[in-house]
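The other protein chains are all here in position, but one chain of the complex has been omitted.
On to chain A.
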Amino acid sequence: MSLLRFNHFPGAGMAGAEGAGAAGEGIEVEGMEVSARAGTRVLLKYRAMIEEIGPQVPEFLPHGILIFFGPQAPAELREVSLVHTGATLQGAIEVGDWLCFREPPGEGSETGRVLSYRVTAVGEVASANLAELGHLVVHFDGALEAALPGTISVAPALLHLPPVGTILELLRLEDCHDL
C-alpha cells in the first residue's frame, strides 16, 4: 500500500501522521494555515471525522464513488453516505487541492495510514453542498471535468473504504515565496 502514501504528494511528508522518515518535519495540521516546510504552506479548508458508514456505501465502491454527508443528514441519506462530524468550509474547493483520509491507528501501528487524492475537477455546486450540508460526492476517476454539478473528481482510484474514525481533510498546498 505504500504507493498510496505520499509518492504523488508534492512536498511529501507534510501531513502529520506520516511521521518521521519523510523529507518534511511531520507537522500537525492544527490551524487553518501552518507551514509545511520551507517554501510551502498548507491551507486547511475542511476537516471532519467520519462517524458512521451507511450500509449501502459499499454498493457505490465499484463505481468509484463515495458520498459524504454532515451530521444533520436524514436517515434515508445516511444509508448511502459516510456521515461525518461536519465543519466550516474555509475556502472553495479547487482543482489541485488534496483530499486526505487520515485513518485511525490500527492494530500494530501507532499512526494510521494517510491516503491522499488530488482533486482534478470540481462541480459548480460542490463547494456549496459541502459548506451547507457537509455533502460531497467524490468520483475517484481522475476526470478533468466533473461528471455532475455536485461532484468532484480525484485521483488516484480508491482501493478501500476509509474506516469510521478517519479524519477527512481538504487542503491546499501553496508555494510561498515571501519567507
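Convention: contacts are C-beta pairs under 8 Å (C-beta built on N, C-alpha and C of every residue); 3 or more make two chains touch, one makes a residue touch a chain; residues count from 1.
The rule is simple: contacts and distances are computed from a predicted model.
When the unshown chain is looked up in UniProt, the name that turns up among "PTS EIIB type-5 domain-containing protein", "Ion-translocating oxidoreductase complex subunit C", "RNA polymerase subunit sigma-70" or "FAS1-like dehydratase domain-containing protein" is "PTS EIIB type-5 domain-containing protein".
The missing chain, though absent from the display, is touched by one residue of A:L44, A:A126, A:V154 or A:L168; that residue is A:A126. Within the full complex, the residue among A:V95, A:L148 or A:C176 touching the omitted chain is A:L148. Per the touch definition above, the residue from A:I67, A:A87, A:C100 or A:L173 contacting the chain not shown is A:I67. In the full complex, the hidden chain is touched by chain A at residues 59-60, 63, 65, 67, 69, 72-77, 79-81, 123, 125-126, 129, 132-133, 135, 137, 147-151.
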